[in-house]
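Every protein chain but one is kept in place in this view of the complex.
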Amino acid sequence: MVGLLLRRGAALLLTLVAASFLVFALTQFSPANVARETLGAYALPEQVHILSEKLHLQDPLVVRYVRWAEVLLGLRADPLDDPALGLHIHDPRGARYFGNFGYSTLFHEPVNDIIWSRLANTAVLAGIAFAVIVPLSMLLGILAGMRPGSRLDRVLSILSITMTSMPEYALGVILAAIFAVWLKVLPGTSPLAKGTGWPLASQFLLPVAVLALYDSGYVARMVRASMIEVLGKPYIRTALLKGLPRRRVILRHALRNAMITPFTVILLQINWLIGGVVVTETVFAYPGFGRMLLQASLFGDIALIEAATLVALFVAVVTQLLSDVGYWLLDPEARG
Amino acid sequence: MKPPFPARSAADAAAGAVARAAEQIDRPSPSLLARLPSSRIAMAGLCLILFWVLVALLAPVLPLPSPTAQDYLAMGHPGPSAAHLLGVDTLGRDTLARIVWGARIVLLVAPVSVVAAYAVGCAMGLLAGYCGGWVDLLISRLADIILAFPVVVLYVILIASVGASALNIVVAVILSSAPAISRIVRGITLGIVRKDFVAAAHLRRESALHIMLIEILPNCRGPLITDFCLRLGYTTIMIGTLGFLGLGIPPPAPDWGGMVQEATPMLIVFPLMALFPALALISLVLGFNLLADGLNELAQKD
Amino acid sequence: MALLEIEDLRVEYRTLRGAVTALPGFSLTIGEGESVGLVGESGCGKTTLLMAMLRHLGPAGVITGGAIRFEGRDLAHASEADLAKVRGSRIAIVYQEPASALNPTMTIGAQLAEVPMQHQRLPRAAALARAAEVLADVHMPDPRAALSRYPHQLSGGQKQRVVIAMALLANPALLLLDEPTTGLDVTVEAAVIDLIGELRAKYRTALLYISHNLGLIARVADRVGVMYAGELVEEATAVEIFAAPRHPYTRGLLAAIPRPGASKETAALLPIPGTVPSLAHRPPGCGFAPRCAHFSPGLCDAGPVAMAGTEGHRVRCLRWAEVTAAPAPPSFHRAAPPTAALLESRDLCKIYRLPAGALKANDGLDFAALKGEVLAIVGESGSGKSTFARILTGLETATSGSLRFAGAEIANRTVHRRSAGEVAAIQMVFQNPDGTLNPSHAVGWALGRAVRKLGGLRDRAKIAARVEELLALVRLPASARHSRPRQLSGGQKQRIAIARAFAGQPEILVADEPVSALDVSVQAAVVNLLLAIQAERGSTMVLISHDLGLVRYLADHVVVMYLGRVMEAGPSAAIFAPPYHPYTEALLSAAPLPDPTHKPRRIRLEGEIPSPLNPPAGCRFASRCPRKLGTVCELTPPPLRETADGHLIFCHIPLERLRAVTPVFAPEMVEP
Partner (left out) sequence: MTVDRDDANIALIGREFVEGRIGRREFVRLATLLGMAAPAAYALAGSAMPTPARAAAMPQGGTLRLGTRVKSLKDPATYSWGGYDSNVTRQVCEYLTFTDRNNVTHPYLLEKWQASPDLKTWTLSVRKGVKWHNGQDFTADDALWNLKRLTDPAVGSSFLGLVKDFLLKEVPDGKDAKGKPKTKLVWWDANAIEKIDSHTIRLNGRSAQVAIPEYLFHYPALMLYPGDKGVFGVGAQGTGAFTMTEYQIGKVATVTAVKNYWGGGPHLDAVSFLDMGDNPATAISAMASHQVDGLIFTDPAQYPALKQMPFLAYYEVGSAETAVLRFHVATKPWSDPRVRMAMRLGLDNKAVMEVALRGLGTVGQDCHVAPVQPDYGKVPDVKRDIAGAKKLLAAAGFPKGFTTELAVPSDIAWIVAQCQAAAEQWKEIGVTVKLKVLPGAEYWNVWTKVPFGATIWYHRPLGVMTMNLAYRTGVPWNETGYSNPKLDALLNQAGGILESAKRAVVMQQVEEIMQADGPIAQPLWAKVFTFMDKKVQGFEMHPTNYVFGNMLALAKA
């Protein structure tokens, strides 16, 4: 177990380093220039040039990456956070500290001032969605998988396939049209702001519904497949032919084994939800991490993209780690 | 060449039986595709897909206006009319024509990108599974890193950086799908590499390339068919999502996701404008997913 | 009094392509405490019968007629509640693959305790105590500790013991055993069989054994039924059936396997032509008619054939009285003439460096194979015999030592570093017919490719001609080249594999368990084919097998391996007669022979084969040797003891004492 954690920890670190470099390199395709972005369209070329030099934007990719990494690790002060530059960039945490993600050119704020509240908002959204997805998909999947080929199975399977066939944005606009425009029972946007006339809770309903519907279908199919597979295993026959009642066989023998694969899948949904919120948050103007990432990407805000990517990857890899640990706990064979 | 068995008429009382039971070789059991009609789900999916394929193929001969021609007189009443069966979009372009021509795009870009992703993914998976050792380690680590990205995030960062175009979408699909495909292929390859027919190929001194492409790859087909269909559906969704986020096929090309996005401001007044392309997309994805489900079911009956 | 009476049981499977009759009308009676064996090849409906008895046929299977009377109930029509009372309590099953029959996520204790908790309403603690008792009965080491283990922490033999314990927990009246030892090593199999016999005496349970293995059935059953195409074709006491079989099929089966002690010079194996019919294509009349030498048109295919014969020996054949057993045909195989060594292994070692340590798969192999002879390498799983085959064929290289083929050193060269001639000269036939051919390519492609690469032909027409020759060589029609492997039966695939190996001019043919996965009736054809081609070509055959009967029949020289080491080597006749190496002696004693009158000396090995990662330091066999002398065996590698006829034994026990045992095979069986 300790070995597993150590190995996974090392893999996590490697993944973060490689992925952050990958993203760094990718963003270089974009012709957008940090100095131009900072100053806006009508700034003169001379002004852009001055800022570019201040920011050392002419340095080679690797040099800039290493500098970025050094700032992140607190080995170097953020070059932007220099009062002499007159950029008014000031991080209340100081210029040099571990976890300094730098400065967002899109928001003109230290990344750490922006990203965490967004992440918290998204965590709330994804958390609620997750809390809906898990029981819903388990219920659908188990019911369908218990008697494959039955009418109930057919209905539930078609339902879940249809659910997974509806992209979030299509679902989003359709639900918004129905509930916000026609029925007027829910707010059409979810800015999480008070004083909009809608209780905070009501602002979660549509985004959660969009995330949960699409994803539940997928997970339900996984659960169903796993259930069917497990019910076909010889040890289920063993249990039945021991004379155990079917209900007991399903509860004691089938469920635990049938949950091993979906458990991994379900945890990986957290990773999926991070992506899914990009669309959902855009549709509902939800002030979350996904929309921020989209804006940052469109703007070419490297510091923010990097930070967001690292955070997303960290969540993803930790989730994987959790799923490994869970697998380890669920499956005695993995424990050796 | 003389038969290896000496004639043993005396001993061989079973001669008659040998004649009657002469080597019977089974008729070929029908392949997965041949058995497709027995799955109603798969057939429903196939029909949906074929419908769109047919629509896409017939687009040039259907009596439709150009998908980019603008009829600004119709913009005031963009709902279905005699002139525009499914109405017009925000720029007065015929929605039906755009859906029909949009089918051509999605049915070209999605399969091309998935096939390209398969080419890369299969190559990676075969190499990793066949070579093992540090090659496997390298490829698998690389795949892990890319797979750790939430897919949408990867797409958004990539497309936002390199710009939106059909080619870049293909690149993005390759980048995000190839590692997943590689993982599947690697798993299958690891199973097949231990098979005796691969050892037999080694005993003929076949090249590694021959073994990977001729001996191993064709046997990955079965498990990959389902994944291929699912991935087609998923890629279709992805292309639509990119269009919706403004990162899709550039206008004025009729991109279904883009059509939904363009029509969303009109949702309150002219909901059909967004609904039609959304339904088109949903039905095509549903087709791919149903087919995948049916195929999967058939494969499991084997 | 009959415990179980199956009467005219009909079972159908309803598929999308129509209903298929699996059992057209099966009848069988089992008395209390009786042990009945059912023999049959794959596809004859054995498992369907078992599952039908407990009404567990899956959604497609339906009982369409007949009755299963058991303890006053008709199980064919009993309610689910009544069935639950019988299942696991009055009738229990021991499954074929213990590994998959146990729930991997529940402890042994939990799985065992369920039975008394369900059927005897025992509280959990009491149920666990009862489970521990039964585990002790099945000789599970440390039964208390085993309760908290998970299945994957047990060895295959131990798992089977757990499955048996689970079956016995409720003290059932009838125990169904579905191929209970398939997949287990010979020595483990013997122990399990002994255990079942012992428990039968203790629990007074009736047994129904189901197996394809005639030897096993002969050893365990009082009464034997032979199944073919879903029907019982012959039924009699074990002694009677093996001594005087009446049905042509039963006779065919017995003629297809080597008689105990027989060798290729002394007796021929007779294959049964054709294959078992599929359920969907059952012939009218006698199911065996298409393959029967005594088929009489208009009689045998006229209509259903009823059971006939005499009381106590019934047979489903219209002509059983007229047909007499044909005299055993003379063998046309000859022992190989002594020639020069073609292959010489000197101190050959193969060490795998694993994370858990160094695994010595081959450790100092010293032996030779003569030109034109059959050299058999015998051993249980983990003995390293397959590793040797991989080194010999060039799939792997040895870590150290020498392997000379026709004078050239090949131990350190894989196929890619061997010359084309050397590669074509050493070819292989693999164990599993399902894996031997690439399912994606037609037979003609597979053979053509071999002809091109091994035979060196380039011209397409010549290749095609050669492919046809090869198909003829293995007695397959030329049209077979268009077939895909999945259209072929196991025997056919194995024959294609042989044809492929002979695409070049192999001087050494490595045959790794070439028939172990085949049905009995098909084995003979493949064995005959192998021998015939080998003899005709003058090739040397390196036969790798755990089947001592087959080895005895085929081999000129035998090497016995255990945990990577040679235990004993020598001419075949010498190996199968004293002096024995204690391991060989145990192997011979454990091997089931198709002769119920044969009661070999019981030599049973303790425990399991040790992990090859951590073998005993001295004699590898020391930890399980029933004749172990003491610590010398554990600490000192055994000396080589050699007899005059080239029989080598590695053992601390002096030759005289090894010689002073009675033969495991009765002398009359050695000399027919």
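As written, the chain order gives the labels A, B and C, with residue 1 at the start of each chain.
By our rule, a contact is a pair of C-beta atoms (placed from the backbone, for glycine too) under 8 Å apart; a residue touches a chain by one contact, two chains touch by 3 or more.
The structure displayed is predicted, hence computed values, not measured ones.
In the full assembly, the chain not pictured is in contact with A, B, by the touch criterion defined above.
Only one residue in the set B:A44, B:I214 or B:M266 touches the chain that does not appear here, and it is B:M266. Screening A:Q28, A:T162 or A:T189 against the full complex identifies A:T189 as the residue touching the chain left out. Annotation: of A:A95, A:L273 or A:M292, A:M292 touches the absent chain (contact as defined above).
The chain not displayed touches chain A at residues 30-33, 36-47, 50-51, 58, 86-88, 106-109, 114, 117-118, 173, 176, 180-181, 184, 186-189, 191-193, 195-198, 282-285, 287, 291-292, 294-295, 298-300. Residue-level contact of chain B with the missing chain is found at 68-70, 72, 75, 90-92, 160, 163-164, 246, 250-252, 261-262, 264-270.
Note that only the chains that are shown with their structure count from here on.
In this structure, the chain pairs A-B and A-C differ in their number of contacting C-beta pairs, and the larger number is found at A-B.
Computed from the mean C-alpha positions, the centre of chain B lies at a distance of 44 Å from the centre of chain C.
Distance between chain centres (mean CA atoms), chain A to chain B: 25 Å. Each chain gets one centre point, the mean of its Cα atoms, and the points for chain A and chain C are 54 Å apart. The set of chain C residues touching two or more other chains is empty. The part of chain C that touches chain B in the complex is made up of residues 16, 268, 270, 272-275, 278, 290-293, 295, 326, 329-330, 332, 393-395, 415-416, 418, 420, 423, 426-428, 430-432, 435-441, 446, 449-450, 453-454, 469, 472-473, 475-477, 479-480, 483-484, 486-489, 492, 497, 500, 528-529, 532-533, 536. On chain B, the positions that touch chain A within their shared complex are 41, 141-142, 144-145, 148-153, 156-158, 160-163, 233, 237, 240-241, 244-246, 257, 260-261, 264, 267-268, 271, 274-275, 278, 281-282, 285-286, 289-290, 293, 296, 300. Considering their complex, residues 1, 3-6, 8, 10-11, 13-18, 20-29, 38, 195-197, 199-206, 214-215, 218-219, 221 of chain B touch chain C.
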